[in-house]
Structure formats: C-alpha cells, structure tokens
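All protein chains but one are shown in place.
Right after this comes subunit A.
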Amino acid sequence: MAQPTTLQPPAAPATQDAPRTGNWDGGNEPFKASYGKLMMWFFLLSDAFTFAAFLTTYGMIRHKHEVFTGEAKDFVFSSRWWPIPDHVFNAFPGMGEANVPLGFVALMTMILILSSVTMVLAVEAGHRMDKADVQKWLLWTILFGTTFLGSQAWEWTHFIHGHTEGTVMADGTVFHGANLAMNQYGPVLFADLFFFITGFHGTHVFSGVCLLIWCFIATTNGTFEKRGHYEMIEKIGLYWHFVDLVWVFVFTFFYLV
C-alpha cells in the first residue's frame, strides 16, 4: 500500500470525545487547593526558610558564646557571656525602672495570638458571605496588628536607650543601650540578632497590616461579594497566621530559652 507523501490530518471522529479528566489532562486542582492558596503555602514555605536561617544563625552564634554559670540573681551584663533574656527584657511602659521580667513581651504575644483569632473569625465570616462580620473582624485584626507594631516600637526604643545603670565597657566608659556596633547587654551579636530577627518579623507584621487594610477597603467596596467568595481573606489569613507562628518561635528562642 502506498504511503501518503504529505501528512494528512487524522479523520475527524464521528462523535466528540468525552471530556478527559485524568491527572495530567488539565483542569485539576492539585492537592484540592485553589491556585492562590497553594501559591500562598509555597510562599510561606520559602519565607519559613528565611526565618529558619535567622533562627539557625541565632542558635549557632549563641552556642558559640560562653554561658553564665552562676546564680541568676548574681547575673551581670558582660560581653563575655550571653545575657539571660529576663534580665534584658524586664521593662514595662509607664512603670519606669520596675523589674517586670518578660511582662511586656508576654502582653505582645497575647495581642498577636488574639489577632490570629480575630483573623480566623474574619475568614469564618467570609465563608458565610457575612460582609458586616468580615469588616468587624478585619478591623479588630488591624487594631491588634498595629498595637503589636506600636509595642515593638516601644520595645526597640527601650532596648536602644538601655537601662539607667548601663555597663562598664573595656575602656572604662559606661555604655547605655545598644546599637549595631556595641551594646550594654552582652556580645555585639546579641543586639545585632535582636534587631535583625525582631525587625524582620516586624516588617512582616507591617506588610500584613497593609494587606489587611487593603482587604478591608475591598470588602467595604463589595469586591469580594461581587466575586462570589472571600478567598482573598483566606489567603491573607494564611499569611497573618504564619507571622503569628514565627512570633511563637521568636518568643521561645529569643525570650524564653
């Protein structure tokens, strides 16, 4: 039988094929999650790499330094050993020189966990297409988020200005507070890591607050209602919970351990 010299298009089937629904035929949602949510998960995973790099660096540098072995009450700040966190973070706004070890950071942790709760409440309201409730819970989340940022600003200010007694440095002068080159609390890297880790986290909270404000405006304008779903709130919610999660780890490794 003679072969055709040019490629012929295949004869059209008499009836249309049934839609193909296999794994690789397109039109599927991998992991049964929408595109946006899946990409948010992958972004958060990559963000977790960055924060893990910070915390790993912190762990390594901290273990490289000497540990203060005496009784906690005899502890003094020195660049020889790593400071005990509850001696560094013991101030509370409006209480002057009172010793409130970790009191303020506990309050900040509570505020952030609470903001996570109001975020889930906003997502839950979105599932029910309840615009008024979404607005209400978004506003609470924005409020707690900005309160957290304000608290962090206070915490930084206090850390930078330092305790009144200060620490006598190697050259005999008394130094108060901290900057990137020297600090009164301990090794130089202690303050550097504090600025970088809590600063990077604070930047994340700030971006989160901006996204939430945008979400609130879009909700108020009825953008999501017209779209038929509040998935954007869920995606921003994933980000917000991640930021809360990072704080849980920063809190443990920077303040508790």
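By definition in this document, a residue touches a chain if its C-beta (ideal position, glycine included) is under 8 Å from a C-beta of that chain, and two chains touch if they have at least 3 such contacts; residues count from 1.
Just so it is clear, contacts and distances are computed from a predicted model.
Trainee: Of the options "Ferrous iron transport protein B", "Pyruvate ferredoxin oxidoreductase", "Cytochrome C oxidase subunit IV family protein" or "dihydrouracil dehydrogenase (NAD(+))", which is the UniProt protein name for the chain that has been left out of view?
Mentor: Of "Ferrous iron transport protein B", "Pyruvate ferredoxin oxidoreductase", "Cytochrome C oxidase subunit IV family protein" or "dihydrouracil dehydrogenase (NAD(+))", the absent chain's UniProt record names it "Cytochrome C oxidase subunit IV family protein".
Trainee: Of A:Ser116, A:Thr141, A:Thr167 or A:Thr198, which one is in contact with the hidden chain?
Mentor: Touches the omitted chain: A:Ser116.
Trainee: Could you please point out the subunit A residues that touch the chain left off the display?
Mentor: Residues in contact with the chain left out: 30-33, 38, 41, 45, 48-49, 52, 55-57, 59-66, 72, 84, 86, 101-102, 106, 109-110, 113-114, 116-117, 119-121, 124-125, 128-130, 133, 237-238, 241-242, 244-245, 248-249, 252, 256-257.
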